[in-house]
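One structure is given here, and the rest of the page talks about it.
The other protein chains are all here in position, but one chain of the complex has been omitted.
Each chain carries a letter (A and B) given by its place in the written order, and its residues are counted from 1.
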């Protein structure tokens, strides 16, 4: 059985400004940020979740970590049914489910020293004495490649790379089993990015962590993830093992995404596969395939609802032509 | 060698870019470039010193009349002259410093604490709590501050405590709005989310993580408010709704002195007036300096 299992996850946001004065008998308009997403992650593995801005990947991250309450669907992590928890049990369950945020500076409280920030989860979830907490902070800082003399520093006194290490140390302090990484490298400079990627990989192997890695950077996802889910407008358009997905992308959206990645080699030209227009507003309700309006392959059948199909073992595509 | 071990070695280079700069050194440098603000800080320091050591510094007893020295102009014996009862004006101004500053401080601290809690609650909870708080703040703000203070002292009577209450009520709405606004801003920041995800209960997120980060603009407001409090208190006393005589207080001293202006005893009006102006100006200048000093670091770190 998989370690993490998400089934039929929906997250709808009410549209602002339509509250008081709108007619009562009409259902309130909603944005379907996440619309029926399912995926599984095996223990000790990394699932990459890719898509462009507005596709709902960050909302998925926040639902899975229960920073947002899902509108529908189930989220199981280990033996905990996270979607049903509220209040104190939910707070306690956070010990096992951690998140690393995109902007390493913004994710740290500017008035908390490194030591306080990293020891906070210990204070919240464990009964360790202050001395033991301090010991654990030293241990985890060393684990993420920081020298312990940064303990007294504040976030603005750290370099970009150090900040993200502190965030990772904070997430790992209570030894969680599952970590959601929300674009952890995109705010970092090239040279730091490589180091954080390698460190995340090393930590996963050494500590047996399970990752949900969210990114718009396909190359990084390819490096870190064993399996990849591609999202578009709140839905999953394609899911496959990493090698399979990058070698044989089947969905037009995946193909367009891959074609758009600039390869650092002038001799390698991407497949000239381009979608027209831009991502439509998630407010517009789409019948049939969500990519229909932009897809060069679109035809009449695309107005029909798409049922995801398994085109080869473990490779699922939501396209009429797959 | 593992990647992580390599990083520990590389860490030294990271240090090279962001050596922590001592904050006080930056502040000192800033002050050297802003001598007016530096002077204002010195003035406030001096005022606090005077307030604390008033009994020692006063050359005469402030409330003991000397029938032999009535309405004496400034001289070596009485540097700022004497009043109609023969009391030493310098001693009375020094004595009043304690009272004026401590009332202003008490009023500001009370308003600050209430404003912080109410504003934080209102901004973090939102919903109906926020709605009610906002309406109440609007009502308080509908009155000009001075009219509000007058009304309160007129209704409650002009004891020291009531003057302090009146002063803090005039300050309160500004703090509530400020904290609420800051709260609305900081609660959307990523570290608020991070605090929740790490397992903080919501009260801890609001009080331990968010509130402290709302405080810098509040210190600016509170410093400015100290100046206004001194001014409002003096104005209340001037029109007879503030601190009652014989207690020495700058406002009532100017009111008293004003009656002597026509007869040429100018020192009774001018010196307490100067005390008020200098104090209010000093707090305003320091408030402005704090704003300049805090803002760029707060808003422009990235």
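For the reader, a short list of remarks on this structure follows.
The working rule: a residue touches a chain if its C-beta (ideal position, glycine included) is under 8 Å from a C-beta of that chain, and two chains touch if they have at least 3 such contacts.
Note that contacts and distances are computed from a predicted model.
Missing chain, UniProt name from the options "Acyl carrier protein", "4Fe-4S ferredoxin-type domain-containing protein", "ABC transporter ATP-binding protein" or "Succinate dehydrogenase / fumarate reductase iron-sulfur subunit": "ABC transporter ATP-binding protein". When the omitted chain is restored, the residue from A:104, A:161 or A:290 that touches it is A:161. When the missing chain is restored to the complex, the residue among A:45, A:80, A:147 or A:216 that touches it is A:216. Residues 52-53, 159, 161, 189-195, 197-198, 216, 218-220, 222-223, 246, 256-270, 274-275, 277-279 of chain A touch the missing chain (whole complex, contact as defined above).
As a working rule, only the chains that are shown with their structure count from here on.
Chain centres here are Cα means. That of chain A falls 47 Å from that of chain B. Residues of chain B touching chain A in their complex: 2-8, 10-11, 14-15, 17-18, 20, 189-191, 193-201, 209, 212-213, 301-302. Those residues of chain A that touch chain B in the shared complex are 62, 65, 67, 88, 91-92, 94-95, 98-99, 101-103, 105-112, 120-121, 124-125, 142-147, 153-154, 156-159, 161-162, 165, 167, 170-171, 174, 195, 198-199, 202.
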